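All protein chains of the complex are present and in place, except for one that has been dropped.
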Amino acid sequence: MARVVVRVPAQAKRGEVIEIRTLAAHPMETGFRRTQLGELIPRDIVRSLVCTYNGVEVFRAELHPAIAANPLIVFTTVATESGTLELHWSGDNGYAATHSAQISVV
Amino acid sequence: MRGLLLAALCALLWGSAASEEGRKSGYLFMSPQTQAMQDDEATGPAALWLLEGEALFDRGCARCHTAAGMKGVAARYPALHKGALLNLEQRINACRVEQQKAPALAYESRELLALASFIGRQSRGLPIAVAPVEPHLEAGRATFHRRQGQLNLSCAQCHDQRWGRKLAGSTIPQGHPTGYPLYRLEWQAVGSLQRRLRNCLTGMRAESYPFGARELVELELYLMMRASGMPLETPAVRP
Partner (left out) sequence: MISRRHFLLVLGGFAAAAQAQLDPGRQAQRKAAMEAAVRAVTGGAPVREGKVKLELPPLIDNGNAVPLVVTVESPMSAADHVRAIHVFTERNPQPNVVSAFLGPRAGRARIETRARIADTQTVTAIAQLSDGSFWSDSMHVVVTLSACLEEGLI
């Protein structure tokens, strides 16, 4: 399964506020559902998404079971300089995913 | 004027949901926010299946086919293949088995849905155009109009006669398969038209046909014929 989808503009003007759209493949099992036999299905969710811009954290989100499956998180950041935007997801049962995107700031 | 005549003709021939108001996709019965999820192809809920479908297509199908070559295909299915009526998923499997010498993918498997989503996507915006294959079309039409299950309801009673009215807080749509495979919010996943039809049958307290059953494929054919000319929205989003 494609693990993540990230939409970042490849280019931006210095000082422009850009939108970053992220989607991660994950069932976000709430821990409140039960099987047909009544057994509780354990919680298994993405717990956090961190975005760094040339190594500096510019955004962090803490997710809870109330976030829908295949979590979409959209946020903004100021295009300050050319470089790398790195997104890192982490969650239960050792879940981890990373995505890097290059941005050219003119 | 021509459009009106065509709609009237459709209504006459197929006893369809075509009324003076015309046929409406399930898209129109959703809230603007849910519509926006369907319109957001890049990060909408079906996006991950599209990406996987593209990867699978490149790995296997691309030996003989291009994505562009798939344009119009999904709009024509179900169709005949070697004398048998197959839906798109079955046609994909037929190709795998006959041409790629690969095993068929299981119904509702992630891979099969991903491939069907990707191939269906190539026909997005194109008018549905299935051929009237008999006796399958008539069999499908009969199933649609037959009362079934503990509630003794037929598909037509809700989707031809009572569309637009409410059932348990939800608006009854006309039941056009304009966007399959689609992301159903209820499933929290992409699923096929057959999965949805099986849900309908359960809802009517009727026994569901198994995946791949002739009755389901014939019903799919009738539904697609009933939706002739409506643009395909694959992969759609529905509640």
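In order of appearance the chains are A and B, and numbering begins at 1 in each one.
Definition applied: a residue touches a chain if its C-beta (ideal position, glycine included) is under 8 Å from a C-beta of that chain, and two chains touch if they have at least 3 such contacts.
None of these values were measured; they are calculated from a predicted model.
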Given A:4, A:25 or A:69, the one touching the chain that is not displayed: A:69
Where the missing chain touches chain A, by residue: 17-18, 30, 32, 53, 56, 58-69, 71-78, 80
Interface with the undisplayed chain - residues on chain B: 30-34, 36-37, 45, 151-152, 167-170, 172, 185-188, 198-200, 202-205, 239
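As a working rule, only the chains that are shown with their structure count from here on.
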Whole-Å gap separating chain A and chain B, where each centre is the average of the chain's CA atoms: 32
Residue ranges of chain A touching chain B (in the complex, touch as defined): 1-2, 5, 7, 21-23, 25, 27, 68-70, 72, 74
List of chain B residues in touch with chain A within their complex: 42-43, 45, 47-48, 51-52, 55, 110, 188-189
